[in-house]
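Inspection log for the structure reproduced underneath, given as structure tokens.
Every protein chain of the complex appears in place save one, which is left out.
Right, chain A next:
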Amino acid sequence: MHDSTLEQLKRSGRIVVVGASLAGLRAAETLREKGFTGTLTMIGDEPHQPYDRPPLSKQVLLGRSPAEHTALPRRRDIDAEWRLGSAATGLDMAARRVRLADGDEVPYDRLLIATGVRARPWPHPAEAELDGVFVLRTRDDGAALARRMADGPRRVLVIGAGFTGSEIASACRERRLDVTVAERGDAPLVGALGGVVGAVAAELQRENGVDLRTGVMVTGLEGDSAGRVRCAHLSDGSTIEAEIVVVSLGATRNTEWLAGSGLGAGPRGIACDAGCRAFDIRGIVTDDIYVAGDVARSPHPLFGYQFLSLEHWGNAVSQAETAAHNMLSESTERRPHIWVPAFWSTQFGVNIKSVGVPSMGTEIVISQGSRAERRFTGVYGYQGRVIGAVTFDNARWLPFYEKLIETTAPFPPTFDNVDRRPEGRQAMPADFPDPSVPTHGPTVTLSGYSPADRRMTFTPGR
């Protein structure tokens, strides 16, 4: 692009952001920060101004904060044209136009896609319709679930013990509600952190009074004559009576609206280069379409150029800033998005944080503290290097481990350090589930070859 064209874009161009959540908002703010004075259009399928999601499974469910009070703080005025409550339904790459559900079309010179993910619904539509069956992703989900929890149900069933499911179970216990958690894997959080750490999470849940069932699947939900959910059937033959069922089976990427557009978008997200430029279906990078946040899949140099899609709050912010910067920059001025993945959760009074990609790890060392005390640091190793780390109530040390990951430090670490216990001198298998066997995540399988005709199928228990 010639300098003058770029200057013109900055001055009077049209930039459209599809997705009015964290990544979309931060990108818009960055665009204005960088001097973009043209037209900025924000498209969002929900009627709300951008809001924050982490509180939904924590403060909101605890009744400490109403769901409406989670608006994202603004860094600056973005002077945008808001198209809220109307989803984008199509993209014409050649004509550079986004189609909206209301039939309108919005032209762009640069497009940023930040449509994120949505909760994976219960796979049987009729059962998913039952009154009392919830997912938790949006503000409306959070408000509805919190309202129902405040009514004091006799029992809540949470299907899936990933981070969201575990946080919901924690909120239930804090509200003194009886809760059952059904998890296909052998332990909570096992997909993200492996079995060694998962076992600690399982203890934590049981000690806090959660009726945790692992290695089981929910095979069906049953309602009463009034259409209210009444119970769930489990693959081990048991039945759980519950007035609320929260389906917490991970997320689906919002890319369907791009089907047939020619963009490299599919169920696994939208592939992009490290500079956030989207690939088209032929694997060729586009010049005018950028992606950021949960919906993006980008290659990470630190992790063997694997295409990672990260459902992480900090990643959404950082990727949005990078995308916005690059949209307004000459090719030599563009920056890569090389954020080291980081993640946090709070459950059962414990602060859990991770950096790197623990799930790539094959081995783990408890380098500080002890699992018995629920205060420890676990370091994950992959092919002789440190690839990830997790802390339970020990987060202040995390920057050190992040640096180990960034500098591909050898695994297992052999040096002495504070709070290293005898049990933590030995590496052990991290015990991640066999990726070929579905757990809470891969209860959905993919078929098809090209991203556009990749299809997702729900796979019931074997």
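Keep in mind that, in the parts below, contacts are C-beta pairs under 8 Å (C-beta built on N, C-alpha and C of every residue); 3 or more make two chains touch, one makes a residue touch a chain; residues count from 1.
Note that in this section contacts and distances are computed from a predicted model.
**Student:** Refer to UniProt and select, among "Iron ABC transporter permease", "Cytochrome P450", "Chemotaxis protein CheA" or "Protein phosphatase 2C domain-containing protein", the name of the complex member that is left out.
**Tutor:** Going by its UniProt entry, the chain not pictured is "Cytochrome P450".
**Student:** Which residue, A:N208, A:S309 or A:Q368, contacts the hidden chain when the whole complex is considered?
**Tutor:** A:Q368
**Student:** Can you tell me which of A:D77, A:D151 or A:D416 touches the chain that was removed from the display?
**Tutor:** Looking across A:D77, A:D151 or A:D416, the contact with the absent chain belongs to A:D416.
**Student:** Identify the residue among A:R11, A:R228 or A:K403 that touches the chain left out of the display.
**Tutor:** A:K403
**Student:** May I ask you to list the residues on chain A that touch the chain which is not drawn?
**Tutor:** Residue positions of chain A that touch the missing chain: 349, 367-369, 373, 375, 377, 396-400, 403, 415-420.
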